Structure formats: structure tokens, C-alpha cells
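In this view, the complex is presented without one of its protein chains, the others remaining in place.
Should a chain be cited, it is by its letter among A and B, assigned in written order, with residues numbered from 1 in that chain.
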Amino acid sequence: MWVVRRIGVAFVLVWIVASIVFLAIRMVPGDPAEIMLSQGGVSPDAAIIAELRDQLGLEKSIWVQYRDSMRGMLKGDLGVSLTDQASVARQVFTRLPRTLELIGFAALFSVLFGVPLGLLAALRRGGWLDRVVMALSGLSLAVPVFVVGTLLVLVVAQWLEWLPAGGYTPLARDPARHFAQMVMPALTIASSLAPVLLSMTRASVIDVITRDHVRTARAKGASPPRVVLRHVLRNALMPVVTVLALHLGTLLGGTVLVEYVFNYPGLSGLLVDSVNARDYPMVQGVVLVISVLFVALNLAMDLIYGVLDPRVRRA
Amino acid sequence: MRRISTLPVVAVGLIAFVALVVPWLGLPDPVQIDVPHRLSGPSWDHWLGRDEVGRDILSRLLWGARSSLTVALFSAVIACLVGTTLGVLGGFLGGLVDLATIRLADIVLCFPPLLLALLVVTLLGPGASTLIPVIALVYMPGFVRVAYAGVLGVRHLEYVEAQRALGVGSARIMLRTVLPNISGPVMVQFSLAMASAVVLESGLSFLGLGVVPPAPSWGLMIGAARSTMAQTPLPLLWPCIALTITVLSMNALCDAVRSAVDPHGAVPRRLRWLLPPLPSGLSLAAKGASLAVRDLEVAIDAKDAEVRPVRGVSWEVAPGETLAIVGESGSGKSLSGLAVLGLLPLVARPAAGAALFEGRDLLRLDEPALRHLRGADIAMVFQDPMSSLNPVHRIGTQITEAILVHRSVSRRRAWQEAVELLAKVGIPDAARRARSFPHELSGGMRQRAMIAMAIANRPKLLIADEPTTALDVTIQAQVLELLAGLKAEEGMGVVFITHALPVVAEIADRVMVMYAGEVVEQGPVAEIFARPLHPYTAALLRSAPPEDGSLPQAIPGTVPLPQHLPPGCAFAPRCAHRQAACEATHPALEDVGPDRVTRCLRWRDMSATAQTQQVTA
Partner (left out) sequence: MTPLIEAVKLSKQFGGGGVFGFGARPVRALNEVTLSIARGEAVGLVGESGSGKSTMGRVMLGLTPASSGSVRLDGVDIASLRGKETRRLRQRMQLVFQDPYSSLDPRRRISAQIADGLLAHGLARPADIADRVAALLAQVGLPPAHAQRYPHEFSGGQRQRIGIARALAVDPEFLVADEPVSALDVSVQAQVLTLLADLRARLGLAMLFISHDLPVVRSLCDRVVVLYLGRVMEEGPAAEVFRHPRHPYTRALLSAAPNIDPGRRRRRILLRGDPPSPANPPSGCVFRTRCAWAVEACATAVPALAEAVRGHRVACLRVEDAALLGDPDINGPV
């Protein structure tokens, strides 16, 4: 029941965002037809502009455009790109998996580095290990994502030549190179998320360890590893999941800069290009997909939280 | 609010100061192009060299600081003012305003910040005038959320309710009480927003969508230096370092603000699973007792000094006997019980004494041996069953854990036993209840479940720390009855820690009265209640409302803190029978009869008075 309600709310949010984008992009100065025709630096004739606008359906009233847009979205049809008449959906969905893959790896690296180190730091709180881990974590967080990316390219790709500097190879064609090209971008994004997870895990474990139910577990005679795993970790992970959800924005936002630095042909790059070209349908399509992605990821976090904490399932 | 540690403040202050005075530093023009000398290395005229079109890097670096910090500051301030106002109004006024502000914040948060900023900037054109409102918009929801949550949290606090009851107007309450209370989290959010804004602005500039060139910005410099980084890495490294140091300082400031606002009290420095080794000493045999505690002392390491909330406490429990440890807050009764099993809170540690159980000193056992005993031979029941049970495990699972940790039986068998135990402690429909989570049970049932968990391995001794204090009177009666029954059946020794004398009278055989960390009287319950030989015990008995409906008699004054113990008898300042000797010398425990001790210089006088007086219970 609670699942259904969450999903319903998610849908409403997505619809609101799509509508806002629809309006926003149309309120902005710059006419797509004019831009398209001005490519060569030539000022086009007003009549030709009007004809192109009509062709592109830009002459219809705003309400009609809105209705068509929304209807199309529900059907999965995101319209056609104004620049090259190709299907927006196809472009978007070609690029989407690449960005998803990147995000997936970034999240994986973040969790793999952040959570165990945070746990370790909490258990050895105050010791040298704790201090070293926290210092490194702070440093990693402070260095902006594009700086990390750029420096990685400089050091790892250009100086050491261990990994390719960027680009993308489909998995089918060359799996080794595919993954090799994924490592640095994913690590770059992880460099800003892992420290957050680490410090949250550490704080949460320290908090939970002093709670009464942990004392009860010790009173039962449970061994320290058992206490940590069964009684501390599961309770401590809940705020970490929340934080992960809050920082999804970091993940998705990070992809913009990282795709740029590593020449990775993902969704974010498409967004930048299409905004520059005032390609309304493309922008709308990309924004819609990104916000659906964002909302879906948040939903997934909520559901995971529900699994971890049975008290939430009632709400 | 505590003081903020100085280093981050100094670092950020320095950077801000530099950014402020840049125009007066006499630096070369940051936008002056000089292509013939492009990418030249450091020299006397240009300390950090020149960039890809010949501009002085140091100058651009410092001017860049100015622009980045300015943008960040303005955005953060706008976000703070607008966001906090919206959040406070929404939280305080409720209703439609509430809905509108929160939903609005949610929608903005629906989109990743960088993408949102990117979208708006690309559409409206780059430059500080679009940058500042956009970044402010991106961080506004954070403030709305923080202010909203803060207001909600405060709105239900009792002292706010008190002000409403007094008739103080809403606006006044908001200004004088609500705002100061949320100032902490808002400040934390502000420092976060500023740090993030610097990063966001440089990211946008990196993409060419931030500050308009040729105006300098670190992000812009990094972006531009990328193309020539293979040849000369220096023009890339300088802005990277500057940016990193700035963000690092700002993050450190955020952390410092956060800890100043939300101090975590005495968080232990090390996580100690093992008790520190005590100097070996006494080896008194316990005469037929299950557990004999001798001269126990517990120490807490406070900021400057060590405090001893438990001093020289000795007691014994025989098999099948119930000993009650009675005291008010600050008496040290709970700590005494926890110390025995090595379960003291992490800030405390046993400092002296011994706890003999079956020939072994519990305070000197290593952790694995102690673990062997916990939950098996000696079990413990705590005061608050809601927080003492793990909220994410079913109670059946928690009981089976107690079994499986000590005995090797099959999981199925352990579950069966758990269900039987739940039935034994009087939980109806035990098989179904075993699958419930703690929050699905009532307080009384939770406490019964805790008891079931404690007796799962048929302990020889049960230590119960205020097990009925949090329960309603009728439920308390049920639980006391349960404990009495179990005790009779299993022949367990019970140590019952409480502050309520009537409960002691009903269930205990012997009682130990504690005051300010010491034992003041000890002996059989009936005797002590009939003839108390310590003024505190007598006063405690009189402070319960008597049966005839008259008012109870108060004890003037308050319990002294362990840091501020009076010289001489700890109870003397409040004692109606005190004499000069009482305030000068600290009385020792005296034997006043078979199995009776008291810590009062004037016990003989007390005894005489008690004989001519009926204790009105």
C-alpha cells in the first residue's frame, strides 16, 4: 500500500517537472527556427523562418503544443528533434544506458569505498586510522569533480599511460576497453560521493553503538562481530541510505562535468548540445528522462529504506 | 553553543580577506593579453607564470578568488534569507502556506542542482547576474527544509506551548523562541551552501557557462588550461590547488560550525570492548552467595578530572533471594548493576573492587569469558523496553539469538523454545507474536519479551534495572507478579534496582539503600522499613504519600553531584539530625546487627527514636 502511494507521488512530481520545463524553455529568448537557419551566419528571410516554424509545428497554440507533448510522453513518444528530425526518444534512449552504467559504477565504487572505511573508522574512533581516513576523505570531498577528472587524465592517461583518456567503446565490440574507459570517470564521480557516505556511516555507527539495544545484545553474550553486524550495521545503514538518496543530485550532476572531461557520450552531453541549439523537443525529452531517472532513484532509495526499517512500512 | 575551533575560521578569513583587498594589491591586469609570452614559466615579474594567452596567472588567481567568493556569498545569502523565511512561515502558519512552500522545495529538488543551473544559465545567458539567482535557487530548498523542520521541531516543545498558554502572541513567539532555536541548523546550512556554491560556480565556469571571459574564475582557468596541460601542467595546477585549498577550508569551517552548534556531549574517545586490567587484590570467598560484590568503585573520566559516582559499594545475593538496590537519581544504583556485567556506558569504567561469582572475579575476567556468562548464568533486564529491543528484528529472532549464542541447538528448536518462553511470560497468542516487531507490541508486552529473552538460558542471577518504572501501575503489577513467579520456579537470585520503596517492600527480601554513590543502609527489608537506622532511609519512607491522605514529608535540598560532595557525611546538609561531627568526618559503614549495616554516626539515636515512633507508611 505504501509502495503504491510513493509511486503515485513520483508520477505527479515528474508531470509537474515536465510541464515546468515545457513552459520554461518556451519562454526563453531565441527562436529555434531562426537559430537553425542562421547556422551559416546568414540572416534568413522572415518568410522562410515562418515556413520552417510551421513545419516544425511551432505555429500551433501553446495549449495544443502542450497537449500534444504530454500525450506523446505518455505513449513514450518524445517527438522529433528540431535539428535533424531524428526521433528524440531514440537518441535519448541510446545515450541513457551509458549514463546509467556510469552512475551505477560510480555508486558502486562509492559504497565499496565509503561504507567499510566509515565502519572501520567508527570502530577505531580516535585512533590514527580514524584520523587518516577522515583526512583523506575530507581532501577527496574538497577537490571538485572536474578537477579530479582533469588531474586523473593528466596523470593516469597522459603521464603514466595506464588507462585511455576518455571516449566510449560499446561493450560488445571490446569489453576490456569498454571497462577501461569507465574506470576513471566512475572513480571521479565516486571521489565526491564516497567521502559523504564514509562520514555518514561513521557518524551513524558511532551513534548506534551507544544505543540501548546494542547494550542488550552485549548483555545476551553476543560476540563483538555479531553485535556489529546484526545489531549495529543494519540500524546504522538507514541514515546512510537517506544520505545516498539526498546526494543523487551529486551523482547525476557529476555526470555532466565528467562526461565533458572524459568525452563520454552520455545523456548530459546531449542536454548541453540541445539547449544550445534550442532544440525544444530534445531538451524536453532529455529533461524528462533525467527527472524520471532522478525520481526513480529516489523511489528505489525509499523502498530500500522500507526494507531496512520495518517501522516505515506502516506509514 | 560551543566555541568554534579557530583554524578553519582563520583559513577562510584569510582567503576572504585576500579576495577583498585584491584591487589594492597592485597586481598586473588580469585580462591583459600578451600572446608572445604565453605559457611562460614563473619569473620575478610573474610569480606563477603566464597562461595560454599570456595573462599573469597569480593575478588571475587572486581576482578569480574575488569573483568566485562574491558569487558564492551573494547566492548563499539570498538562498538563506528567502529559503529560511519561506520555511519558517510554512512551518509556523501551516495549512496552505505549508503545502506550497514544501512542495515547491520538493520540485526544485527534483532536479539535480548542476543540471538545473546549467539549464537556466544556458537559456538565459552566462554572467554573474544570472549566476547568482540561479545558484540561490538551487540552494534555497535546503534552507526551506531546514527551517521548516526546525520550526516543526520547536513548535511542539513544551516551553513554546507554555508561551501560548500564557497568551503570548504568535509573532513574538516566532521571533524570540523559534528563530533563535533554528539559528544553529540554519548556520550549518549556510556554511554548506557557501562551500557548495563555490564548487558549483567553478563547475559552471569550467563548462564555459559561468563567469563571462575574460573575467577570471578558477573554473574558467582550469578549463582553459586543459588544452595545454600536456605541454605545461603548471597553469592547470595553480588554479586546481587554489580551488582545493579554498573548498577544503570552507568544508572544515562547515564541520566546525556543525560541531559548535550540535555538540555531542562526552563521546568516548575509544570504543572499549575489553575492561582495562585491574590491579589484583582481594580474594574473599563468597559465603554461599551467588554473587558477592566488594568495595566496587566506578569512575567517569570527565573533562578535567575523574569523578566517582559509585564508591565503596559491597553487596551479596544468595540463590533464590531478591536484593533490592534503592536510590534516587544520582545514587549510582544503575551503574553498580551495570558494572558487574561489564556493561557500563563507554565513558565509565570500574576503578576498584571485585565482583565474585562462582569463584571468579567478574571485574577481572577477560571479555570472552564474561561474554560466556552474560545472558546465560547472569542475565539483565533494562528499564526502557522500546529502546532496549532492536527495532528491526522480530522479537522471536531476538530471543532465539539469546539461545543460539550460548547453546548449539537447531534454529527450529530455538524458535520453538522462544515461542514457549513468550507463552510462559504471559504473552497471548505467542506463536504469532513471536513474528512481531517491537514497535507492534505494547509497553507491557515488550517488557515481558525482554524478560523472556533474559530467562531463556535459565540464569542463576537476574539483574533488573528499573524494569517497571516506565510502565503503568496495573501493568507494573502484572510484571512484578511474573517476576515473583519465575523466581520461585527457577530459584533465581534477583537484583532489583529501583527508586520506588513500595515496590521494594513487595518483592524484595533484602534491601540496599544508596545515596550519592554510597551505601547508606543495608539489611532485611522488613527490619529496615520497620526500624530505619539512617536518616535518609527514614526520610525516604516518609516522603511517600501516607495512607491516611495527608501530605508526604519533604526532604529539603537536593542530591549533591559527585563532583561537589560535601566534606563529611554526604547527606548531612539535608539531614534533620545532623551535628557538627557529621559535617566534619565522613562516616564509615558500621555493623549494627546481624546482617545490617548503616552509615550514620548517630544511628543509636535513630534507633531510640524509631522505637518510640510508628513509621506511617
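Keep this in mind: contacts are C-beta pairs under 8 Å (C-beta built on N, C-alpha and C of every residue); 3 or more make two chains touch, one makes a residue touch a chain.
Computed from a predicted model, the values in this text were never measured in an experiment.
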Checklist entry - Which listed residue, B:E158, B:D304 or B:D591, touches the chain dropped from view? => result B:E158
Checklist entry - Among the options B:G95, B:G359, B:P556 or B:P594, which residue touches the chain absent from this view? => result B:P556
Item to check | Sole residue of B:S40, B:T85, B:T228 or B:Q478 that reaches the chain not shown, by the stated touch rule | outcome: B:Q478
Item to check | Residue ranges of subunit B at the interface with the undisplayed chain | outcome: 157-159, 161-169, 172, 176-177, 180-181, 328-329, 428, 442-445, 472-478, 480-481, 499-503, 505-506, 526, 529, 539-541, 543-547, 549-556, 558-559, 617
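The criterion applied here is as follows: only the chains that are shown with their structure count from here on.
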Checklist entry - In the complex of these two chains, what residues of subunit A are touching subunit B? => result 13-14, 16-17, 20, 24-25, 28, 122-127, 138-139, 141-147, 150-151, 153-154, 158, 206, 209-213, 215-224, 226, 230-231, 234-235, 248-254, 256-257, 260-261, 268, 271-272, 275-276, 283, 287, 290-291, 294-295, 308-311
Checklist entry - Of all residues in subunit B, which touch subunit A in the complex? => result 106-107, 109-115, 118-119, 122-124, 199, 202-203, 206-207, 219, 222-223, 226, 229-230, 233, 236, 240, 243-244, 247-248, 251-252, 267-271, 273, 341, 343, 345-346, 368, 371-376, 379-380, 382, 384, 387-393, 401-402, 405-406, 437, 439, 450, 453
